[in-house]
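For this depiction, one protein chain was excluded, whereas all remaining protein chains were kept in their positions.
The letters A, B, C, D and E name the chains in turn, as written, and every chain counts its residues from 1.
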Amino acid sequence: MNSVIDSSRCRGRFLESMDRGDQARTIVIGAPMDHTVSGRPGSRYGPEAIRFASELIEDYSPILDRELADARFYDAGDVLTPFGDIEASLNNIEAACKSVLETDKRLLVLGGEHLVTVAAVRAAHRLYPDLTVLQFDAHADLRDDYLGQKFSHATAMRRVCDIIGMDSLWQLGIRSGTREEYALMRSLGRMVDSELLCGADRSETAQKIIDAIGSRPTYLTIDIDVLDPAVAPGTGTPEPGGLGFGDLLHMLLRLLQLNVVGVDIVEVNPVVDSSGRTSIVAAKLVREILLAL
Amino acid sequence: MNSVIDSSRCRGRFLESMDRGDQARTIVIGAPMDHTVSGRPGSRYGPEAIRFASELIEDYSPILDRELADARFYDAGDVLTPFGDIEASLNNIEAACKSVLETDKRLLVLGGEHLVTVAAVRAAHRLYPDLTVLQFDAHADLRDDYLGQKFSHATAMRRVCDIIGMDSLWQLGIRSGTREEYALMRSLGRMVDSELLCGADRSETAQKIIDAIGSRPTYLTIDIDVLDPAVAPGTGTPEPGGLGFGDLLHMLLRLLQLNVVGVDIVEVNPVVDSSGRTSIVAAKLVREILLAL
Amino acid sequence: MNSVIDSSRCRGRFLESMDRGDQARTIVIGAPMDHTVSGRPGSRYGPEAIRFASELIEDYSPILDRELADARFYDAGDVLTPFGDIEASLNNIEAACKSVLETDKRLLVLGGEHLVTVAAVRAAHRLYPDLTVLQFDAHADLRDDYLGQKFSHATAMRRVCDIIGMDSLWQLGIRSGTREEYALMRSLGRMVDSELLCGADRSETAQKIIDAIGSRPTYLTIDIDVLDPAVAPGTGTPEPGGLGFGDLLHMLLRLLQLNVVGVDIVEVNPVVDSSGRTSIVAAKLVREILLAL
Amino acid sequence: MNSVIDSSRCRGRFLESMDRGDQARTIVIGAPMDHTVSGRPGSRYGPEAIRFASELIEDYSPILDRELADARFYDAGDVLTPFGDIEASLNNIEAACKSVLETDKRLLVLGGEHLVTVAAVRAAHRLYPDLTVLQFDAHADLRDDYLGQKFSHATAMRRVCDIIGMDSLWQLGIRSGTREEYALMRSLGRMVDSELLCGADRSETAQKIIDAIGSRPTYLTIDIDVLDPAVAPGTGTPEPGGLGFGDLLHMLLRLLQLNVVGVDIVEVNPVVDSSGRTSIVAAKLVREILLAL
Amino acid sequence: MNSVIDSSRCRGRFLESMDRGDQARTIVIGAPMDHTVSGRPGSRYGPEAIRFASELIEDYSPILDRELADARFYDAGDVLTPFGDIEASLNNIEAACKSVLETDKRLLVLGGEHLVTVAAVRAAHRLYPDLTVLQFDAHADLRDDYLGQKFSHATAMRRVCDIIGMDSLWQLGIRSGTREEYALMRSLGRMVDSELLCGADRSETAQKIIDAIGSRPTYLTIDIDVLDPAVAPGTGTPEPGGLGFGDLLHMLLRLLQLNVVGVDIVEVNPVVDSSGRTSIVAAKLVREILLAL
Partner (left out) sequence: MNSVIDSSRCRGRFLESMDRGDQARTIVIGAPMDHTVSGRPGSRYGPEAIRFASELIEDYSPILDRELADARFYDAGDVLTPFGDIEASLNNIEAACKSVLETDKRLLVLGGEHLVTVAAVRAAHRLYPDLTVLQFDAHADLRDDYLGQKFSHATAMRRVCDIIGMDSLWQLGIRSGTREEYALMRSLGRMVDSELLCGADRSETAQKIIDAIGSRPTYLTIDIDVLDPAVAPGTGTPEPGGLGFGDLLHMLLRLLQLNVVGVDIVEVNPVVDSSGRTSIVAAKLVREILLAL
């Protein structure tokens, strides 16, 4: 893991991280890559901003009645992601994730653009061939190519499907895509509309997904833009009409009852949120995930 | 139309605009005027920002299951609006709108301050003497004068009433005004409170308005500040306590079943929204309106 | 009062303030102190920003059907708060509040950090020994010390309890605290969760509080971060998952039926809200409070 | 003067202003007008920002070895300038300036756009028919009309010439204009290039101007964009390649030995300078001018 | 050229561009690519920002006494540069440049990151095998690889040397590099220190370069960070201690007497310059270059 993690950056920085990783149950790694982003770049600063924001929240969760000190996690720092070199960046991220999962630890990746999920899923799928992926996102990300490119933030979940198969992907909160992406999603039947994730319906929705997945190993990817831009303006391509914070948190805490082996939070772009609240939102989600994992 | 449109600015720029206007069903024009604004200036940059933001959204609407390519619209660029010269600016906007409406095309104006609506309504009223105007707005804008001025962003809808008559104006979402404006609105009886535009009530409200207006030609003006400042912070005088994006979109799509001859979206001020999401909200509304018109 | 109020700053500046204080029913004072803030400093600019924002709203409240001119209030300007000198700052604020309350006027303090509440409560408690305090806040602020300091924004309400007693504090909307703070709050039993302040439940909640307090003199402190960061991003430590504007306003207007002797609005930090809407939110709350007091 | 000055705004606010104007030697007034600006609006906030910035500087000038307390000036607040109504705005400014000059006090106007100079010069010319005007500026502002408008920030100095005559205008630091403006300036022969205002040459240049003007009453207008955009980025149309702060200050202090009856500082636009230093530059210039007048 | 230029973006937008390219002497193209940038991304917005800024300057140059209308240039819009795909992006830029140079027109490229120069030089070198390149830059950009990548903003000029040979590169204003880069530059002997480009020495320096190059076809690349960060803060990696605007402009105008076949201005990043002045600086340089070419 040493060779692909930049040891001078942010190691141990997230609130209440342990000083070393060997006794940890969960490893946090940053993946500061944003070079295929067609919208507004800056998610490379996501991991740094989320760690910085963690100092503005408490280490205690009143919902879970637990403290971070009990979570036994280690923030291992950032993976090296050479700018402009997609392949090397994904390989480095995959290697870092693999070294975490091989030691039976849980994985929490901080993006970076959504393409980092492809690398993490590659690593997880190798160990868990029947992996299911749950995607919270505003955008389908199911294009087969984007302006000729196979590996792009806009094709990320299609590449994930290449690995796990189209039948193993659940998509929650999608509200933007091309006609072709929507045709595909509708045919697959595992797209869950925002309305079913909110208010009175959300509990039933969560239970249906839990029942359908059962004990299969699960990877959870959270594109922060699944939230409404009012709640999380700091993202490259904000899409009006998203989830509230409470609804997302409720769904997450329910779905973390599944056999979750890895989680990522991606597309946090602090450059376009001068209020800093998107990073705080992400840091609070990280805290709850660490406590619930 | 040539003489009042600045051909070097933004012509054909909105996502998927046709290259020429003659075969178009709808014409988009920008009206970058903000010189009577007493609050924070900057809505002059609204048209430019909305066009730029259109590149961050898809050309497909999952709600309407249609693509912009089918909408047959042309973005004609910006009207010339000499700064400080209200009369010349309004005359230019009116001339541009008239040339659109005369050829039986639909009109979509991007503001600019709310005063641009007066010019557009003038042009529409000449062709459709029984015109009804539907106003989505946080502010009544019904003052008869503002610090002595007859033409001001704060008097815009009063000037509209001078043209179409007080009985032909519907006001939706108003939550700010003077005592006199509220007295007037209450006496007229066509003010619809925000609560009736939200949640369970919105469908019934829409139907009532549709029934009342019937087949009369209708002009729809959307002041972006009808939305809550959390959703649309980029506006000169944000007023706390407004509509959510979903509620506004739902109402709009219902009301576009009326005989709508023109629409405008005004008061988008990108200068005071460093996150850029207000322009994206406006661009998404434009897409849905173009597809629904 | 003269000696602790800086007469060159902002006197008479809030929208429709009277020119002098002697005939006023309510006195507004600014307390531009933020030196114990561990998060992002800048609430020292809160009073100035709220006054500036007051020019962007109307002087008429459609909810209360009253105008500010009827409210008979005077904006007395800012208290001198020497930076870095907590004791002198609190003493000055206390002296200014005392001089207001002694003349049987109502008090409205614009913060500044939450520690200013301690000074105001000291002054109020001297005159009203059975004072009750209602706290709207995202954070418990009940630590006994913070990094060894007794007087800190994080200990503010604990210091208030030292004055009025633990049984006289109500806490509304709290969603962040340490394990110890939550243990304390749960044992005291006057913590009201956000859900009870929203939607259908809010009326009943308000009535319960009113019944419990009865005619006791009451001080109301509003930390702006009780609102969701989407609504009020301009604050030092935004905490995801807060109240909406409508819910807070409704609760406030109900609770102002109590025997309220003073109110404060604290932690407005315009530095981290480039859209300026947090200050407008605060200014609108000030207007409604002045009209309802 | 009362009827055109807004008494609720900023009266007495500039650092060390006297509390009343009757004993003052110099009167400062704000002219927050920017409605003809074609570039980036926001100079309406100039007067407010300069006053605010005055708190960041000392009241003592080490160059002049004098303190503001000795300057005997009064900050009278802002003139009412109805947005969009050029004529009313200029008339109000003229009336305010006239009332100052008639009582034999010196005038210092804080803009606002450059058009405010026209109003001030009108007032001064009535009392001093042989008035000379010295213009520090990056732009010639000598167009006869701008997009058909006679009164515009781009025609300001041409309108000044209509009042005082073309032979009574000196232009210093101009580095931008149309071909026609340059032809005019070259024919008039009182344009002084930036190079002559810098370094070793500046003393001699100042003396030449002083000798040429002699004892004629003089009005000095300083468009802040005469400074290099590195020094004063907060202005609507920054023009690369301007003066340094030291050079401008040196020239000003020399030229204030003339019989100066009025001064203005215009085009400070705090909206486009998030560092705030342009307002501080202006505040320091105001201090030195007040001490040297 | 059509297939690689995005016709919906910015065509004809730079101030006073002709409406079509066939009669033009110079063609302007945008190259909005920034995907190998290791510093702060955003130069993808450079071309758009420079065009927008061109509206804030005049079309007349007082130094050259010429107007843009005489320059006969056409702004052809932006090259398609798929994000994350370096090879496709460079190929597209090269194709666009080739199509310009083949018709004997002059080329002016607006970046984008410095790597775009490699593509332009490839196209130019094919037509002019004895091409000389003049580089204004703060950074040497002579690494052979950067974190393993051959094509990177940090290796751009090394790749240029691969094409034209190390003996054909002049480097002006460099003030940052690795020990190895400096060793290389010192051995080559065509690095010109900032001091020789300023003040009294600049004329002699220009003449020496002109004499050395003679009539060889020359390509001029201007990394905006050669200017001091005070003058041009909007760039990814500002390096303290650079040139003033006047010195750069003087050198440029002198060197444009050479047989210049192409010019680029790169690394303008408007995202990190909220004052907008870097884009204005670039637009003014573009004007002077267009007039001098």
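To be clear about the criterion, contacts are C-beta pairs under 8 Å (C-beta built on N, C-alpha and C of every residue); 3 or more make two chains touch, one makes a residue touch a chain.
Owing to the predicted nature of the structure, the values given are computational and were not obtained by experimental measurement.
Enquirer: Looking at E:Gly12, E:Gly30, E:Gly234 or E:Gly262, which residue reaches the missing chain?
Expert: Once the missing chain is taken into account, the touching residue is E:Gly234.
Enquirer: Name every residue on subunit E in touch with the hidden partner chain.
Expert: Here the touching residues of subunit E are 39-40, 175-179, 182, 228-230, 233-234, 237-241, 272-274.
Enquirer: Given the full complex, what residues of subunit D touch the hidden partner chain?
Expert: Within subunit D, the residues touching the omitted chain are 56-60, 62, 65, 67, 228, 230-231, 245-246, 249, 274-277, 280-281, 284.
Enquirer: In the full complex, which residues of subunit C touch the absent chain?
Expert: Subunit C touches the missing chain through residues 34-38, 41-42, 44, 80, 82-86, 88, 146-149, 151-152, 271.
Following the convention adopted for this analysis, only the chains that are shown with their structure count from here on.
Enquirer: Please compute the C-alpha centroid of subunit C, do the same for subunit D, then give the distance between them in whole Å.
Expert: Distance between chain centres: 42 Å.
Enquirer: If you average the CA atoms of subunit C and of subunit E, how many Å lie between those two points?
Expert: 55
Enquirer: Could you tell me which residues belong to subunit C and also touch two or more other chains?
Expert: 228, 230, 274
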